[in-house]
Structure formats: structure tokens, C-alpha cells
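This report concerns only the one structure given below.
For this depiction, one protein chain was excluded, whereas all remaining protein chains were kept in their positions.
Residue numbering begins at 1 within each chain, and the chains themselves are lettered A, B, C and D in the order written.
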Amino acid sequence: MKGYRKYFVNKLLWLLVTTFFAFILNFILPRLMPGDPVAAITARIAQGMSNSTGMKEFYQQYADLFGTNKPILEQFFLYIKNVVHGNFGTSFSQYPRPVLDIIKSSVVWTVCLQFPAIIFGWIIGNTLGALAAYTKKGFDKVLMPISIFVSNIPAFGMAVILLVIFGVNLKWFPTSGGYGFDLIPTLSWRFIWSVIVHYQLPFWSIVATAIGGQAIGMRSMSIYELNADYVKYSRFMGIKDRKIVGYVFRNAMLPQVTGLALSVGTMVGGALVAEIIFSYPGLGYTLLNGIMGQDYPLISAVTLIITMMVLLANFIIEIVYGLIDPRIKAAQSD
Amino acid sequence: MRKNILFLLSIFIIAGVVLAACQPAAETTTEEPTAETAVEEPVAENPADIAASLPRDETLYFNGQQWGSVVCWNPYSSNCNNAMALAQQDNARVTMFETPYLYNMLDGKVYPLLADGDFAWDAGMTAITFKINAAAHWSDGTPVTAEDVAYTWATHVKYNTQFGAANKDYIDTIEAVDASTVLVKAVLGDDGKAINPLLVQAYLSSNYVIQKAWTEKLEARTDGDAAALMADVAEDVVFSGPYYKFFTDDTKVVMVRDDNYWGQDTSMFGKLPVPTYLAHVIYKDNAAGTTALQAGEVDVSQQFNSNVQDLWLKDNLPISTYLADAPYNIGASLPTAYYNMASYGLDQVAVRKAIAMAVDYNTIISNAMTNQSATFTQVPRSLMNPTPGEQALFDHDAVADLQWAGSDIEGANQLLDDAGIVDADGDGWREYNGQNLHYIATCPNGWSDWQAAIEVVAAAGKEIGIDITTNYPEWSVYQTVVTNWPLPETGYDILMMWSDGAGPTQPWGRIRHLISSEFAQTTNNWNGNWGGYSNADADALIQAIPTMSDAAELKAAYTELVTIYLTDVPSFTLMYRPQSFHTVNESVWTNFPHEGDGTNPAVPPLDLTDGWSIAGLYNLTLVK
Amino acid sequence: MKNTIQQVFHSRKFVTGFSIFMALLLIVFFYPFLIKDDPLAIIGQGNFFPPGIYVNVYDSLHSTTYILNLDDAAVKRIGNTLGDQERQDIKDWLVAYGIPEDQIDIDNTKQLLTQWEENYDPNISVTDMTFARQRYYERIDTSLKGLLSTEGMIIAKTNPQTGVLEQTDTIEQSEYADISEVANIKVLPLGTDNFGRDVLTELVKATGVSLQIGFIAGTIATLIGLFLGLLSGYVGGLMDDIIMFFTNLFTVIPSFVLLILISFSIGQDNRGASTIAVVIGFTSWVWTARAVRSQVISLRNRDHVNLSKLSGHSTFHIIINDILPYIASYVIMALILQISSAILAEASLSILGLGPRTTEIPTLGLMMNWAMIYQAQILGKWWAYFPVIVMIALITFSLNLMNTGLDQVFNPALRD
Amino acid sequence: MADEKKLCLCGSGLTKIYGLGRQKCIAVDHVDFEISECEFVSIVGESGSGKTTLAKMLLGLTKPTEGEIYFQGKKRDISTLRKKKEYWKSIQAIFQDPYSSYNTFNKIDTVLLDCISMRGGRKLPHAKKIDLMEEACSFVNLKFEELTNKYPFELSGGQMQRLMIARIFILKPQILMADEPTSMIDACSRATILDMLMKLRKDIGMTIIFITHDIGLAYYISDCVYIMEHGKIIESGSAEEVILHPKEEYTRRLINDVPKIHEEWDLSSVSYA
Partner (left out) sequence: MSKVMLEVKELTTKYVTRFHEDIYAVDHVSLKNEEGKSLGIAGESGCGKSTLALSLMGYYFAPLHYTSGEIIIDGRNISKMDPDDIRRTILGTEIAYIPQAAMNALNPTQKVINFIEDVIQAHNPKATKTEIYELARERFEILGLPAEVLQKYPVELSGGMKQRTVIATSVILCPKILIADEPSSALDVTSQKMVIKMLRDLMDNGFIKSMIFITHELPLLYNVTDDIMVMYAGQIVEKGTAEEVVFDPLHPYSKGLMNSIIVPESGARHVKLSAIPGVPPNLKNPPQGCHFADRCKYVQPECKAHPIDLQEIAGERAYRCIFSQDYLRKAYKNGG
């Protein structure tokens, strides 16, 4: 367990360092954008106003409010201080709404949509990949080209195709939103059902794009493992093939767990697009709005939250991986 | 293997449970609808009973108005992004707050709302008097008084709100003569008359009356700080209109009817508006909105639905627009391409006019607007909306020679050749004083119909040897650049912006914004004339028109202005666009305003929320 | 070397992928020679013309006409306007108007039309009919005018002297024109898009541009990855630590988020196709760097490298001769993956409206973006977006197939 | 004999430490040795004893953490590539795995041509180069005509290893570091390689440092044996002395644990601890 603690501390340290850098990037990049957001706000407020001294007053007021007239370093420390206190500032585009408020309402949707979908896609992909590796013949010959092709349909393409087939043509599922257009969120079965129904298309479009890549990876890993010495040995010890396949899957799947950790970031990107296409009220959509409204605090916060989510997911997955794979523990205690 | 399957199964189940468990949890963290509805008098039904769903046959659904989440309910703020409740403009939105008068864009007249009877100018044209309807009362039961009107104005001025700043050059004071009589004093010119009576009048139909008691509460709360006052969320605001906030989140806005609304008094509508709820689902984009409209989840669509006719011709849906055929809606705004007068060569009328003549407007109208605009052969270009009222304001024959319908490559080439602007060096592009004519045409990114239109403009340039390329900055950048003179040296040679819609000051207001030099070359200019055009004759006419009362005199003045405009071509209209798109789905509600629907005065196609179109809400019936 | 290439071409997967990819390249290359149209020329007035062969109506009127006596011509014509649904709707109106139901025979076209003509009046509002329905009947009424007429269609012209319409020609219902004799025929195999552009021509051009973006981004990413991987793997030590720190950093920070931020930061005005390609390249080198590094580290201690050192070769020589050839296959595979992911990245960015600003050239992502803006997916205009998705999938599919094939050749454990 | 011995390569306090902090691993620990000219020295150790690291330090492929190496009585200086090149003219190596000793992308000729260039023969006429190569090949009983234009993977392991010796033959360094040159090839080819190493010493007067884990092999071939354990040299001396009369317990165990043919191999003493 000592070795594992070291592993844990190591990963935790890395998490903190990465978070810090992500923090800096998140702060700087949106601020490199062209245009002056404060000017944009004041301009909007002052639409139809024809005296320019009033405008200057407005501008000054808002510049003070958002701190955009302070030195960038000071802004940065202010930003850190605020974020530590859970305050992401005030949104520019939805002024005077606090960013935290905007994010709070969308982050849960994203978490509930993306993580189950990504994990589910991962599980299905791995199962299919393992089956393909094991059965070889027909299944493999049919399944592999299909998985490769499906995994190459871009995330938005998959989303659009599902939308057209199941939403527009078959009308099985609604095409946008997180719950029924005629519902007010409450804890009622009707609402929950509506949420589940609205959940389907974005969920499956994320799952469908996640499957292919995972299946291909798992197939390779499984073939590699099937050739391992322990397989031969186990066979010669009279153990049933099915049981051996169990060993192989487990062992092949373990490296796939790290694969999952590393690809969560990539998948979240695709999932954001899926959210946008299905107008799912998650972070992807919020981010898009932030970008269009040139809303630094919002963009910073959304990208930070997404990055944090990915980092945290990575961290959790790696910690779990360390727990379930004895090889890691052994490697650490050396 | 069995163990594996069980493992998988358990994962599925867990995923399902997580899914089911976390969604409602999401909501409890975001909004507490029941708590917030209790601000005003309790709703007839217990909110919990209907909270789960809005009864379809009591709810009128909109789309195309609200984009993004609602920020606040504060009528002093212009930043609330609250399209269902707040819009103080020519056709003010009167669902929650009310103006003294309602403008009807169809007949150009105003009708009293909070006011009782018509307003009256005094003899010297210095002040307006009107009375407040005795029946009008606030949502807290107190009557609406002249003092409220006066205090609203005083507050606008005191805190320099947008509405105060926009009007204080024309309105001097607003006073309460007695509890029900309001006196609006205009700013007077040297001649002792109101300098702009049109704008003074317009205030009455475009600005809300806000309760004095609540305003004082707000002032106390914000401690006299202007920014704080305008940034207040105002969840507790007192209103006089028929609807108020029921529920909002990132995906929808719902307003509920106030069954104590004063308008059911016989002196006003005599009844309550029909739908109990007005709901607006927030769609991500037009595509999502169209889908919802198709699915019958939207009753009134205010967004641009491309190829709208397909909805009934191909999909056989019970959907219709105000007009039966193209352009389907009443054009009431002129999206316009402005020339940057400071750009090289664009100071030449010939260049400006040649480009404008070469543009293929039919393609713009059919491709960008999918024919939802009258063509320039149907309504020849001028400064007027294609409504009969405005069209009648100028002498068509007098300007016929100056008008162009587009695609006139030959004419444009001729014009340029005559002006000596030719391609001397043979590289395919014309030069002016030895320099190639190269322009960048710009409009905001993502404004699809404008972008499509700008593409056609660029194509036209190429036809006549002027190199026009396109550029689409983000709106946030675009607006900052366009509203601040000087424009950048490159990138903004031809820029597309809107023009005024329909309203009580039109077409005068539109013409002023298009060509008056008072806006030319200014910063923070949200009014118009972004290209920096100036013409003394036009300025003089614009200044004179508000005080003219003789019809013939007016017609002459307007004809003169159109002539100047078509001769100088400081900008050119690319299409006609309706004040608001108005497409309705009659699967639940019917009796929406349509051309020739027999209403008197006719209800304009403005979503049943703006100006006189609110009257349409009282006519709705359910489909049998 | 020759041997390896031979082996590579023995892999069925590689050959399939390679063939598809080459076919795409050939199409992109040769199409412009065959069809010289400007890919961005707006030819259609109106948007989303369905795929088909378009015959110029004016020209067909002036073509030689042939009389074909076909029995079903009239039936088809009537059937086209008066389908079962329309007949039923007409009946419904008539019943609501007050004609007894048993007097109406919807299969008797003549009788039905007569009844309709006699009774229908647009100004009569039948009970509780919505506006949409009223207008529907008005449209039916218009479309039925002259439907049963057996006479030809009269063509008339204004007499320039008198200003009076004079009949110049009659077109009989049995007249046909030979399509090959019509002067103007335009084949639009994939219809037009929202701008009225020929989708196929645009698609081919866009594929070329997207491939270019892929190549540029892929090459940049691979070069950066290769350089950093070599540096950190071969030099090792502190350099390795620093490079790996950044590599790990960029592995966990979602590159798509980074891409969004950077694309927006550089601003719309600066986002040309090549700028986007460069940005994509600069955000996607991480995997190549990692792969190259681990390969180099295992190679660094191989005896042939030691031997090469002992032979007095310079570091540069060793990297070029003793390291690069060994990692070449991995680098090529990485490049292929980078190309396909760059094409996807461009498309995804464009969907968000953060793609190349360019209006001079189309990209697959921009085509998709415009189709979405004009609601093609909702309106069933499949030709505007589906070929784009298929094209992207085909490109990445062929590239990945090539990659899998290579992988099987170079990693014998994966052979099946 | 002893008087004529000229010191060729010496090490004093040679130490190599990998890693830092808790992951520190001392591969070679203050090793001292003296190798005379024309001597056949074996360094014997089990895997992980640091013998290969020592070899790499002597070759100048790894920098010692501590300690000095003296070459021909002088402190070795390989601070620049030029000096390294010079040093490598005097010391060369054959590695354990013939399959990984070749750059599979280069033809066999390249290996030999490189050697010729290194000996300053870059500008020799082509025929002369061929002669040199043929000579080298015949030294190791290979036919150059059969090898020319071939790639390494077309050869057997034994052939590859012989070609490595041919390479040494061309280079003619003073010292040859042979790092387990026979451990990857079959027993019946082993003798050939060993013979050739001996011939190199005899014909050219090379000093050979032979690294092996096989104490029998060391005994068979070398004059002098160093036994390494955990990075330290624990015993050294002439082969007869060390193998037949080991002083250290470790050496004794090492010898005892190797199966014998003529002597008894005592299994009863084995404990599982």
C-alpha cells in the first residue's frame, strides 16, 4: 500500500500542476481575443443614445466593474482569488448575471450526459473489440470495417444523422433541448421521463462515436494478449477457454482504462459538438454562447470547468487503474 | 464470461440510475420556480399542480424572440435580455409593462393603453397633455397615476438610463398636473416650437410607465448608484400588464396571466387575453426553432424560417404566414449596405452607384431571404418601407429614372466607363487614379441571410471589374468597429447594417438615421449613417420634416430626400425585411392575425406582444 | 525497403484504404479539368435545388417538337395535381359546405371538379377552419384551373406596335421535346446549396481544400512532434523532463478546448484556411511527440546506435541514419492519423463558426456549417450535408484503414 | 612476462549512479582495475552486476559519475567529438545481440565501408576498398561476394557476429570490448567466434575485454578474470587462480552452481531461502 500511496501522491501532484497551467492558459487565451468586450456592453446599453460623454461614463463604470483597465497581472491574481472563492465574476454577455450562476445550471446537464455516454461507449466498444479479437472469423471481418467506418464519421456528422433519422424522420425522439417544451422542471415522473427521452439522441450520438475507436484499440490489445504466454500456459493447465478469455479481456481492458483517461479530453470535444447540435443545455452550448458574446469570464470559466472535469476524470480513472492493476502497485514499490 | 455479463449489466443499471437521479437534482440547484412565482398575488391554481407541465391548450408558445437566458426583469435596464417582457421601442412590448399608447404599424396610428383617449398638443406645439385611464392599476392593486409617468421620466434622466439619454434632447420635463393628467413638455427650438414633436410623441408609445413606489424602493436598495440601479435583477418589480414571470431557466421563459389585470375593464379590452401562459423555449438556432415549429411545439414563430412555404406546400402542416404568398410578411425594414465614404474611390458616386446597380437583388432575395422579401421590381427602391402608407409619401414618377432593380452589369460598366474609371493596366480590375479598386464587404459572422447577401454583392463587384471580397467578424467585434468613426482603413469598405423598422416617427426616423450628417463620423454611434455621408440639403430637409404638417409639403420633402438618396447612393438597400417574421402554426390555436382577417383596427403581425398586435391575444381561439 | 513496401501492399486493409484515398485524390485533381465551373459560382436563384437534370424551359419551348400519343399523359398530369389526399380534402370541404356526402364520388374526377367549381368560393368561411386550411383550399382551387382542358397551351406575345397580345403558337398536350435537342441542360447530381451553388463541384473543391488543411496541419504536427520527440528521447536528461512536462500538460488539457480558444483569439479576420491548418497543427503534436520519444528511447540504447557512435558518426548522422528509419513507419502512421484528425478538427471548428473565414474557397466544414445554418437537416435537403459527412468519413476512413494496415505490417503481433 | 606488461587501460574509483533520490541505483561502485596490453581479460558477473555499464563507461558511451579512466597511462580525454573519434580508433566493441547491432536499413557493405573511412580510407579507390573488405571477410571465414549487397536480416546470427569481427579486423583497435558476443548464438557456432577473438589477439595484438555471465567460458578463454557483484569487483586474478581456487564465497558459489560434466554437481547443498 505504501507504493500505492506514492502513486497517488504523484498523480495528485501532477493534477495540481496541470490545473495551475490550465488556469493560466484559461486566463490568457480568451484575453487575446480581438475587440473590447466592455465597449461592446456599453455600446449595447447605450444603443440609441447620442451623447458621448454619457457613453464615456458608462464605459468607465463597466471597465472598473470588470477590472479590464487594471494591469493584466493584477487581473490574474484577482481572478485566482475570486475563483478560489468560487466566484467566476460577472458575465459580460449576460450582464449582470454571475458566471457561476450560468455555469451551475449547465454543468450538471453536461456531466450527466457526457460521462455516462463516454463510459458506456467505452464499455460497448471494448466488448465489441474483445469479441472481434476472440471470434476472429465472421464477426471480426464484418465488425471491424464497420467500426472503423463508424468511428470515422465525425461526431457532428453522427449527431446530424441520428437527428435526421430518429428525430426528424421517424420522430421517435425530440431533436433539441434537455426536457419537454411544455414542462417546468419538477421532481415528477413526467418530467423525468421527458428528460430521459431527450437524453437519448445526444447520448447515443456520443456513444456511437466513442465505440469505434475503443473497439479498434481493444481488438489490438486483445489480440496481443491472446498471444501472451500465460494464455498458452493456462490452456495447458486445462483451464477452459472461456475463463482464459476472461483473463485476456481483463488484462487487455486495463491498459484501455488509461486509454480512456487519455481520450476523455478528446471525447469531451466531440461531446460538446453533439450538445450544440442537439441544443442540449450543457456546457458546450454555454461555451458557444460565450464565444459569440465574447464573454471572457464565461469562456474562461467554461473552459476551466471542462478542463477541470477532464483532469479530474483522468485523475479518478488513473487512481482506479492503480487500484485494479497490480502491475502499477508493484512498479511503484520497486 | 457470465461474471462479465453481470458486470456489464450492473454498469448499465448504475448508469441508468445515475441518469435518472441526477437530472432532477440538476433542476433543484438551478431554479426554484415555486418560490419565485409567489412574488405577486397568488396564482389561481396551486403552482405545484401545473408545475410539471403547462397545459397545451392554455399556453401560447413563441420562438425567435428570446435567445439566451433571461438576465433580469428591470425596465430601467436595457441589458436584461428579456425578450418576452421588455422592449421599449417603436412597437413597445406590452406583455408585462405598459406604455400610455400603442402604435399600430398597419395604419400608423396610436391607440390608448394606459392613457385615456387621445393625447393633445397645446396650441404652440410646446407640450402634450394626456390622461391616465382611471381603471388602470398596478399588479399590487394601486392605481396607475400621472405621478408614476412623471417619476419614470425623472428617474430615466437622473440615472442617465438609455431611455433618458435617448430622449432628453427632445423632452424637457414630464409633469403630473393632477392624479390622472400628464403634461409632457418638449424642448423648444428658437422658434418657440418643439424642436422635434415626432420624437416627443413617439416617447408615449415606446416607453413604459413604471411604478413610482417600486422605483423608490429600487433607489433605496441601490443607494442611488446608477450602475447598480440598472443592474438590479428586479424580481420584485411591480407591473401593470397582463402577464408576469412564471418560470425561467436556460431553456425557457414562461409568463403567466395576471387574472386581476386591469385591462379586462370595459374601458379597455373588456376581457382577459386568452392564453393563460406565454411560453418561449430558448432555441439554440433557427434550425432548432424550425424543427419545433414543424412539430407543433411553437404557435407563433418570429424567427427566419428559410423556405417557409415548404412547411405547408411540402409538409402539409397547418402553418401559415401573414400573407398567403411571397414575400409572406410585410416588409418593414431595409437591411442596407453602407459605403465607407473614406475608402479609396468610394467617394466617387459612379463607383457607388455602379456597384449598387450590378448587384443581383433577385438572387439575394431568393437565396438569402428564400423569397421572403418583396423584389425591387415589385417595390422600386426608395427610403420607404414597402407598406402602402410609407410608399404613398413620395412621388414615384419623379424618381423612377433614378431607381434600379439590379443585375444591370451593362449599365454599371457604362457608368464607370463614362466616369473614366476603367481598367487601364489590363489586370481585370478597374482603377481610380491608377489604383485598383479593391474593397472588403463586411457583415457580422453567423448572420446567415446577411452573409449570403454580402456574398452576392461581392460577386457583383467582380462582374464589373471591382474586386470585392468578404469578411465576417464576430458581432462583438463588428459592432464595436462599426459604431466608432473612423472605420479601419481596410476591412470595412462596404458594411451591412440595419435601418429603422416601422414606427410612429417613420419614415422620417429611418431617413435621418440613414443619411443625416449629425451621426456621420461620430463615436459610439448606434443610430446610423455609419459610412459617414453628409449632404447639407438632406440635413435641412430632415430637420424640417418633424414640424411639417401639410401633406403636400411633406410629400415634396420626402421626394426630394429620395432623389438625393438615389443620386448620391451613400448606401443601398439589399432587401426588404419584415419588422418581425410572423409564422403561425394552427395546430392548437387559431385566429391569428392574417392579411384581411377582418379585425378593426387591423392587428399587425408582430407576435401578439408588440404595440397594437397585443390585441390579437384577445382574439385567439382553440382549434376545434 | 522495397520489401517493406511490398509487404505493406500485401495488407488488404492498407490497399483498400489506399485505393479509396487515391480515388479521392484523383477526383479532386481531375474533376476541375472535366468540369471547369467555378466551385463558388452562384448558379441557382433560390436555395437547395434538389439533385436532378435541369432543362431550360425557354429552350425546350423552342426545340423541335414531336407528337407522342401516350394514353397516360393526361392521367399523369391530373394525378400529379389531384392526388388521393386532394380528392379527399375537396370532398371534406364540399361536405362541410353542405353537399350531401353520397352525392360526392371522389373517383369521378369530372364530377368532382364540376361540383367544386360550382360551389367553391374563397370568401366563404366554412366553420372553424384555420387560415392555413383556407389558404390550402385557395391553392387547390388555383391548381385545378384548366386541369381537364384538352386544348393546347397558347403562347402569346405583345405586338410592339399595338401593345396587344397576339397568339404566336400553341403547344399541344401531346407534344414532346427530345432532351438532347434542348440547348441548355444542367445536370446537378447533388443539387444546389443554400447559396445556389452546385454542391458536387463545391464538394470536390472543398475536399481538396480540406485535404490541404489536413496535410498542412498533419505535417506541422508531425514535424513538431518528431522534433520534440527526438530531442527529448535522444538527448534525454533535463531536456526530456521539460519537454515531457509540456507534453503531458497538453495531453490532459483537452485539445479541442484549446483549439476553440486559440481560433477565437486569433480573430475571424485572420482565420484563413492555412492559418486554421497551422493552429490545428500546433495543438495536435502531443501524441506524435510521445510516440516518437518512447520509440527513440528504446532505440537509443540499441547496439546499432552504440556501434554507430563508436564508428565516430555525429549525432545528426545517427539520428538521420540510425534512428529515423526505424521510427519512419511510426511517424508515417502518426502523420496519417494527424491528417485525418486535422480534417475532423477543421470541420468541427467550422460547425462552431470558428472555421476558416474564407469565402473564396470552400472547406468541408464550411459547407456543413452553411447547410446547418440553412436548416438543411431539418428541411430534408440531404444533398447539402450528407455528401459532406460521407466525404469526411471516407477520407478519414481511408486514412485510418491505411494506418491499420501499416500497423499490422509493422506490429506483427497484430497480424491475424 | 610480468615485467614486459604495459598498462593499457586502467580505472580508478569508477562509479556510475543512475537516477536520483530514492530511485538511486548504483550500477558500478568504485571499481579499480588495470588491464595490460595484449591481455585477454574477462569480466564475469550475473545480470545486474554492472558489467555492461562498466563496459559502456570504458567505451566512452556513458559518462562515469565518479572516477577516472586512464588510457595508455594518460587520463582519457573524450570531451569533444573529435577526441572521442580519436579514442574510438583505439577501442572498439562487439555487442551481445547481433540482430540489434546492425542498422537493418543499411546494406552490409556500409558497415565495412564505414570502418574503412574511419581508418582514413575514405578516399581509397573502390577496388582497394573491395580488397580490404574481402580480406576482412576471409579473416572471419565469410565470402564477401556472397554478402555484398545483402541486408543484415538475410544473414544468420553467427554470420552477423562474424561480420562484426570482420569490422574489428578492419578497424584494428588496440582494445576490443566484447560484450557477451556468444550468448545469443548457438553453442555449435560459439567456438568459431571464440577462435576468431583469439586470432585477433594473436595476429593483431589486441587487448580483449570479454564480458560474460558464463564463468566456464571466462575460464576457457581468458588470461585474467574479474568477478563482479553488485557493481563491485570482488575478486580478480588469473583465470586458473580465480576459477580453480576462488577466495571469495560468491565466486565459489558462482562456480559451484554451474552444472559440470566431469565433476559432481552437488544439488544437496541448495537451499530455497
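Heads up, the rule we're going with is that a residue touches a chain if its C-beta (ideal position, glycine included) is under 8 Å from a C-beta of that chain, and two chains touch if they have at least 3 such contacts.
The shown structure was predicted, so the numbers you read here are calculated from the model rather than taken from an experiment.
In terms of the touch definition stated at the top, the absent chain reaches A, D within the entire complex. In the complete assembly, the contact with the undisplayed chain comes from D:His262, out of D:Lys24, D:Lys75, D:His126 or D:His262. Only one of A:Lys104, A:Lys141 or A:Lys243 touches the absent chain when the whole complex is considered: A:Lys243. Panel shows subunit A; residues 228-230, 232-240, 243, 247, 250-251, 254, 324-327, 329-331 of it touch the chain omitted from the view. The missing chain lies against subunit D, touching residues 46-47, 141, 156, 158, 186-192, 194-195, 213-220, 239-240, 243-244, 253-255, 257-263, 265, 267, 270-272.
Throughout what follows, only the chains that are shown with their structure count from here on.
Ranked by separation of Cα centres from subunit D, the top chain is B. Looking at which of B-C and A-C shares more C-beta pairs in contact, the answer is the pair A-C.
Note on chain placement: the centre of subunit A and the centre of subunit B lie 38 Å apart, centres being C-alpha means.
In subunit A, the residues that reach two or more other chains under the touch definition are 34-35, 168, 175, 276, 288, 292. All chain pairs that touch, listed by label, are A-B, A-C, B-C, C-D. Taken together, the subunit C residues at the contact with subunit D in this complex read 1, 302-304, 306-314, 321-322, 325-326.
The part of subunit C that touches subunit B in the complex is made up of residues 42, 44-48, 85, 128, 130-133, 135-136, 138-139, 194-196, 264, 267-269, 353, 357, 359-360, 370, 372-375, 377-379. Within the complex formed with subunit A, the residues of subunit B that make contact are 1, 3-4, 8, 11-12, 15, 18-20, 22-31, 33, 48, 50-54, 56, 59, 61, 68-69, 71-72, 78-79, 81, 160, 162, 165-166, 169, 226-227, 230-231, 233, 246-247, 249-252, 254, 279, 281, 283-285, 288, 291-292, 295, 297, 446, 473-477, 479-481, 483, 518-519, 522-524, 526-527.
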